[in-house]
Each structure stands twice: as C-alpha cells, then as structure tokens.
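Here the complex is missing one protein chain, while the rest keep their positions.
Our next item is subunit A:
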Amino acid sequence: MSAALNPPQGESPMAPGALVAGAWLGPALAALAGLALLRLAGISGEFLGLLIIIGLSLLAGAPAALLAARRGLQGLPLGLAMGGAGLAAFLQLHLVDRLGLAEAVPGGLAAAALVLLWTGLTLAAGFGLPPLAGLAAGLLAGGLLAWGLGGLAGGFGGLALAAAIAGFVATVPAAALPLGLPRRLPRGGTDPVLAGLALALAVLAGPLSTYLLGGPLMAVTLALLVALPGLVFVALARDLAPLPLATRLLGLQAMAVVLGLVIGSAPAAAGLVAADSLPAYRLALLGAGFLPAFAALLAALLAREAPGAATLAAGLLAALSAGLGPLLGWVDPRLSDHGALLAPLLATGFAFWLLAREQDA
C-alpha cells in the first residue's frame, strides 16, 4: 500500500483494476444513489433522465479520469470534460425533454459533478486513499438538499451536491501532490483519451443500443447487476496477476449467475422486467457473468505503457454490444437476444488473445 502512496516523482498513480471495474460499478451505484435521492425528493419514475445524466457524465468523465490516472491531474482536460458533460446534459434536459431551467440547471450540474467524481475516485484509488469520508459527507449534504428542496430540482440538485463534495474531496490530494509533470507518452496524451472513450462506450453501448432500438432496456440493464460482486473483486484486487484473477473471477461469476438464474423470475414478479423479456434477461445475465473477467483482462492491457490494445478491446466490446444484437436479429429475429450473451463472451476471448499473444512474444 505504501508503494501506492509514494508514486515515483513524475509518475502518475494508476490503478487500472479500480479504473476499469469502476467504470461499470460507479454508474450503477450512482444510479442507485440518484434513485434514492429522487425518492427522498418525492419523485418516482424519472429513471430515464437520471440515466441520461449518468451516461453523459461517463462519456466525458472516463477519458478525463484515464488521462488523470496516466498523466496526473490537469486543469484543462478536467474542466473541458466537466463543462462538456454539464452543457450536454443541460441542453438535453432543457431542449429535448422540455424541463424548466430550475430542473435542467441542476441536471447539468449533476453531470458535471459526476465527471469530477469519476476523476476523483480514480485518483483516490491510484493513491490508495479511501474516498469514504467524502462520499459520506456528500451523500449527507445531497440527501439534506433533496429532502429540503423537494421535486425534480431537489433530486438532481442533491445528486449534484453529493457528487461535487465527494469528487472534490477525493481529488484534492492529487492537486496537493507535486505530480502531473509531463510524462513521455506516445502522441502527446491522445491515447489515454481514446482508451477512456472506448471504455465509456463499452459500458454504455449495450443499454444505449437496446434503448434506441426499443428493446427490453430494463432486462439488459438489470442483468448487469450480477457482475457487481466480480467487479468489486477486480476493483479491490490490485496486485493479482490478471490471468489467475480472470480464472478465479469466472468461478465466482459462475456462482453469481447460477444464483441469478435461480431467482431469475423475481424481477419479473416485482414488475421490473416484463414477463415476455424474461428470456432476454436470462441471456443478458449469462453474458454479464463474463464482464468481470473481461474487466480484469482489460485492466492488464491498460496497465501497459501504450493503451492501444486496451482501446482495441474496449472498442470491440462496445461495437459488439451495440451491433451484434441487431445483426443477429436481422439474420433471424429469434436470435436478437443472443447478442447480449455473445458480445461479452467474444470480447473476453479477444482480450485474452491480445494478452496471451503479447505474453508469448
């Protein structure tokens, strides 16, 4: 742990496992926290607006977080990512969803604050510092604001406040340490941004394409929850070699998936998943089981000097998640649900091949 606390001068902290796993864990937990805050503010059924905010923040925040992890905290990329995510969320909520300024401005602020949170959590993981104090303070303040203000504005404002406080507290140590000296990277730092963008797209592609094509969104999104224990394992296991870690994860996830299949009809009974999309839910559950193994392999690829292979693997997962379902549906409509199973499987195999090829060489 002390090695993490004392990164060599000029080298930036990097916790690839926490970074990759956090890309899936963070949005899931933020969605849960956001739902809780909305409920506290007396709102139910604004899940889609919340997903838009979180998705935009992830799209802008993952590249910024990866850049910060590789090159240290830098003002301009972080500011641009926050401003971009905030503006995009504000415009989406105000112009497309027809929300008033009082709701759209907190929504935009929430997206910008979540970008700061992703960056801060990545840096905190790199330094080995627990971000719990900031998270607790943020959730407390955000809960108070949501409860006090009420309504959609209160819910979004609470989320924004919680993320801003937690993100700020997690990021300040990186601003205090004399890191961030320019480090020799090929192509002047565009590679981390590309890798981060590919990672964000890999996280978002499945639910996004399902939503755009009118598929069973809840079935695909809810199935991702089965990957959470494995992803937590990846996020915490920093020193394990990637291949044994992936093997162990497959065992762990097999148990989680079996458990998910056994209680498979529970979401349908609770009304979260429509009864006719239950087969798609089961297939997505099986596919999500491979996600932690993919994350472990991706982390190993990302830890290298040049993140090109990681970009390739994450981009492939994004492309498969977005395109395989519609492609199979075009061949045979009965096969379209199998995309959710095949995409993580193929991407995991590809990442394994990339890693094994490099290790042989």
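Here are some notes:
Methods note: a contact is a pair of C-beta atoms (placed from the backbone, for glycine too) under 8 Å apart; a residue touches a chain by one contact, two chains touch by 3 or more; residues count from 1.
Note that in this section contacts and distances are computed from a predicted model.
The listed choices are "4Fe-4S dicluster domain-containing protein", "Carbon monoxide dehydrogenase", "HEAT repeat domain-containing protein" or "Branched-chain amino acid ABC transporter permease"; the UniProt protein name belonging to the chain that is not shown reads "HEAT repeat domain-containing protein". Only one of A:L48, A:L101 or A:A241 touches the chain withheld from this view, namely A:L101.
Within the set A:A160, A:L194, A:A219 or A:L249, the residue that contacts the chain not displayed is A:A160.
Checked against the hidden chain, the listed residues A:L32, A:L48, A:L95 or A:A133 yield one contact partner: A:A133. Contact with the chain not shown here comes from a single listed residue; of A:L67, A:M82 or A:A205, that residue is A:M82.
Residue A:P173 is the one among A:G126, A:P173, A:G206 or A:G260 that touches the chain missing from this view.
Mapped onto subunit A, the footprint of the missing chain covers residues 2, 5-6, 73, 75, 78-79, 82-83, 86, 101-102, 105, 109, 112-113, 115-116, 127-130, 133-134, 137-138, 141, 160-161, 164-165, 167-169, 171-173, 175-178.
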